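Working notes, beginning with the structure itself.
Only one protein chain is missing; all other protein chains are in place.
Up next, chain A:
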Amino acid sequence: MSPDRELRVSKIRNGTVIDHITGGQSLNVLAILGIDGSEEFSLSIGMNVPSDRLGRKDILKVEGRELSQSEVDVLSLIAPEATINIVRDYEVVEKNRVERPTEVVGVLSCPNRNCISNDDEPVETRFAVMDDGVRCDYCSEILRDRIAEHIDV
């Protein structure tokens, strides 16, 4: 790891660094995490940073915030190459790649307006994860390229 890179991922004291986000997707990642900048903690965003692996990548550093499993699941759909670094006392103590889940529950809204999951019913949305998209468990609608637009958290 280059000294420059070391600096980028370890500048926060405690929190999470999400690296290798698909270029341009960091604002959607923030939306998934429900972060809009009004919070107390510090947050830094690097967009379109040159990357050997991705060409261009985004990087997010969030002080004092842990990711839930469902957040990681959706993250994997819009940023499949992302790595999640848990930082404690300026050290990266854990480094995880995101894994594609078999299903995502409660984070995406169905693009089919006539789907029962968009009615006022006591159910969470549920999508099966396919090779190149997700599919609504209720109405079978397939969602491919515009997943980020249907994040509903």
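Keep this in mind: a residue touches a chain if its C-beta (ideal position, glycine included) is under 8 Å from a C-beta of that chain, and two chains touch if they have at least 3 such contacts; residues count from 1.
Here is the rule we go by: contacts and distances are computed from a predicted model.
You can't see one chain of this complex, but its UniProt record names it "Aspartate carbamoyltransferase", from the set "Aldo/keto reductase", "Electron transfer flavoprotein-quinone oxidoreductase", "Aspartate carbamoyltransferase" or "Class I SAM-dependent methyltransferase". Even with one chain removed from view, chain A keeps its contact list with that chain: residues 112, 114-123, 135-142.
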